[in-house]
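Complex shown without one protein chain; remaining protein chains in place.
Letters A and B mark the chains as written, and numbering starts fresh at 1 in each.
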Amino acid sequence: MQLDAKIPTGPIAEKWEKARFDLKLVNPANKRKFEILIVGTGLAGASAAATLGELGYNVRCFCFQDSARRAHSIAAQGGINAAKNYQNDGDSVFRLFYDTVKGGDYRAREANVHRLAEVSVNIIDQATAQGVPFAREYGGLLANRSFGGAQVSRTFYARGQTGQQLLLGAYQALMRQVKAGRVTLHARTEMLDLVVHEGRARGIVTRDLATGDIRSWSGDAVVLATGGYGNVYYLSTNAKGSNVTAAWRAHRRGAYFANPCYTQIHPTCIPVSGDYQSKLTLMSESLRNDGRIWVPTAPGDSRRPTDIPESERDYYLERRYPAFGNLVPRDVASRAAKKEADDGRGVGPGGLGVYLDFANAIERLGQDAIAARYGNLFEMYERITGDDPYRVPMRIFPAVHYTMGGLWVDYNLMTTVPGLYSIGESNFSDHGANRLGASALMQGLADGYFVLPNTIGDYLAQHMGEERLETSDSAFTAIEDDVRGRTRKLLETNGKRTVDDFHRELGLLMWNECGMERSAEGLRRALAKIPEMREEFHQNVRVLGGDQTVNQSLEKAGRVADFFELAELMCIDALNRDESCGGHFRTEHQTPEGEAQRDDENFRYVAAWECTGDFAKPVLNKEPLEFENVKLTQRSYK
Amino acid sequence: MDLTLYVWRQAGPDAAGEMKRYEAQGMSPDMSFLEMLDVVNERLILEGEEPIVFEHDCREGICGACGMVINGVAHGPQRATTTCQLHMRQFNDGDTIYIEPWRSTAFPVLRDLMVDRSSFDRIIEAGGYVSVSTGSARDANEIPVPKADADSAMDAAACIGCGACVAACPNGAAQLFTSAKVAHLGLLPQGQPERLSRTRAMVAVMEDEAFGSCTNHRECEAVCPKQISVDYIARLNRDYLKAQLLDPNAK
Partner (left out) sequence: MSWIIGFFRSAMGKKAVMAVTGVMLFGFVLTHMVGNLKLYFGPEKINAYAEGLREIGAPLLSHGDALLIARLGLIAAVVLHIWAATSLTLVNRRARAQGYARKSPQAATYASRTMRYGGLIILAFVVYHLMHFTWGNVHGDFVPGDVYHNVVSGFQNPLISGFYILAQLALGLHLYHGLWSFMQTLGLNGPRLNALRQPFAATFTAIVVIGNISLPLSVLAGFVTLHG
């Protein structure tokens, strides 16, 4: 299929305005005739549901959590970027656009990113009006801080809980629409499949996680705001419930999956402490401003860090990157830590950690100054590890954090299935091969508050007056039966291994072969192994209990089954992308300094994968990326 | 470390429940409390017993999903800590640990340690927002907000909606939760137009939802993982009296 990104013509700064003029509108009296199904209540889903409700559409909104307020956007710490230029430091919409495209290692679509930068300023206005308590200066105006990948201070924040506060703002706007009767919320309800009929998305099939009821919902459009798929690695900074099922099922029903291999590894997370580890916790990147990263010079040195003399420590980032030192970008810092661990110089259990040491900073600035800057992070670290970072160095290690890949969408955020939209982290559109800090919140809210509400009308207007498909239609019942069958099969397998056991095994394989570094050889190994593991999963998984009750093992089993399928596609994509870019690092393609070496000639495209049936070889569709406003360069941090 | 657990098991909302004894052997002090339960659950599954159901999601102390009463204390013995952030080094080898769900008529048990907290959502739905539709906002810096007010609003807004306040309150009251949202919005200029009507509406729903009433025990503040102060409850009381007695717009 020929991919049409529907990018408006004209100069980049005028595309969004042109699009809004060209898109068809639905008049206010007709909006209430439409029903829109939104899956997910994170920043993107909640803001979209609230805004579409305000516009007068009927909205049904689904989340698997017990409350819309718990979506994982809530865990974002650092902040949200916006080109307000309140600091008068030379920021502009174009600069934010430029930084984001460059930060994404030139693998994002220019027009989308420019629109993102344009609406970023409206997000701050909107959130402030909702009562989001952003940090302020003594004069009462908004405060900003700087963040990785930018030379201006454009990041707005609410302590270390920016995601929480923005999500609560969106959730509250959503609840206002629930009160107004425009939005119906379905919490504890997980989407298990998409219903496509005559080439258009017509509804979804869900399971009520409290009662086990499987039922269908018919809508005029379906919006997936279901987040990322980092949990394919089992251990990640994602919430335990974060999963790919909704997006994956949509992919199986015809939506192309774009750039699945683009995953972001965050360098400063608390390392694994044992086999029981259930998730990884991120420590804010800001710690690298004052902490120095080191490992013992000698491999296998098991002395306590405070007993290792200065001469036997290797401050490897300062050594390898004298200009940026400990402040190199996320991907560079992550790979460097991995290299130390691979060389046997890692510290802590299993050697999977490096030290982040504040001794010098405490000596220089005093403990009080450090406590004022990082007090709450130090407390959190101590709560988790039992170590006091004022006295002993922290141990940190990279962890999977964000997935830039996702469902392919056009400029209007519609997938390749007409009537099916994808917003926020679940789509692929704005971050290219690497996301800059404080940009995820921006994208989720841009999509939900400002983009989708403008673009969805264009599709709906074309279907004015058409009947919604009844959920009794065979298009629905067939898929319901399919879902019931899958559920029943998981319950009936009654094998010998738990779901988590399989998930851990898959995660470890993906981390080793399709994690921070990938090689053709490793990816081929993974591609040989994954189908075997998947097969064993379906033969030997043990899921106890029934389906007419709360059954957390069953929920997990369904998600892990889909992770197995996604994992294969990720490896296929990673193998296909025979270059390094951003978070996708192929060992075969690095500069002499060990940095990611792009191949713009052959890989300056979006890889949009098409599902061709159960476990059949997916088909690659390419959307070429045109860069008319940004100059492609090679990053260097020496 | 070896532990003896007494865990509330209840097959469904209408089923009778009981405290059931489990031996949890060979646990590591570095595990989180939920990881300890994960390990217990993995063993239960292999032994053919259905795992203990408990709510959890982010496991980094911010989503508010997790929560259980551990040895009589909501979220367990460590202050300012959610259950997911509680680690086993807070316990000793050989300890007996009692694990119960939040007990509140407004939070019916769904299964084992999982309760239905949708009553909190309904309190927010009643008025826990500023009525501003997307697109109508003016420039964010047009209204300066005193830093102290913004900071206090943030302290209140830090609520994660976990329900520990209700679980710990001897009266099962939801005052800390409701007051935190009323204060968050009421402290900011953006929240002023609806301040009193919001207070009336949220309190009315709170009281309809089978929560108890506040008698100033301050148990809520003691267990709140975000250390939200009962000062906000006093503020709620003040706003409520104002809303009932002094609001020029209330008929």
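We take it that a contact is a pair of C-beta atoms (placed from the backbone, for glycine too) under 8 Å apart; a residue touches a chain by one contact, two chains touch by 3 or more.
Values in this document were obtained by computation on a predicted structure and should not be read as measured data.
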item	value
Displayed chains contacted by the hidden chain, counting the whole assembly	B
Absent-chain contact - pick from B:Tyr22, B:Phe120 or B:Phe211	B:Phe211
Full-complex contact with the absent chain, from B:Met1, B:Leu46, B:Val73 or B:Ile143	B:Val73
In chain B, positions touching the absent partner	6, 8, 19, 69, 71-73, 98, 100, 103-106, 168, 170-173, 203-204, 207, 210-219, 221-223, 230-231, 233-241, 244, 250
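Definition applied: only the chains that are shown with their structure count from here on.
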item	value
Chain centre separation in whole Å, for chain B relative to chain A (CA means)	27
In the complex with chain A, residue positions of chain B that touch it	11-12, 28-32, 34-36, 38-39, 42, 45-46, 48-51, 53, 55-65, 78, 81, 85, 87, 89, 110-111, 114, 116-118, 120-121, 124-141, 143-147, 150-151, 153-154, 157-158, 160-161, 184-185, 188, 190-191
Residues on chain A engaged by chain B in the complex (per definition of touch)	47, 50-51, 54, 65-70, 72, 74-75, 84, 86, 122, 124-131, 133-142, 158-159, 161, 164-165, 168, 171-173, 175-176, 178-179, 185, 187, 210, 237, 239-241, 273-274, 276-279, 281-282, 380, 383-386, 449-450, 453, 496, 498, 500-501, 542, 544-545, 549-550, 552-553
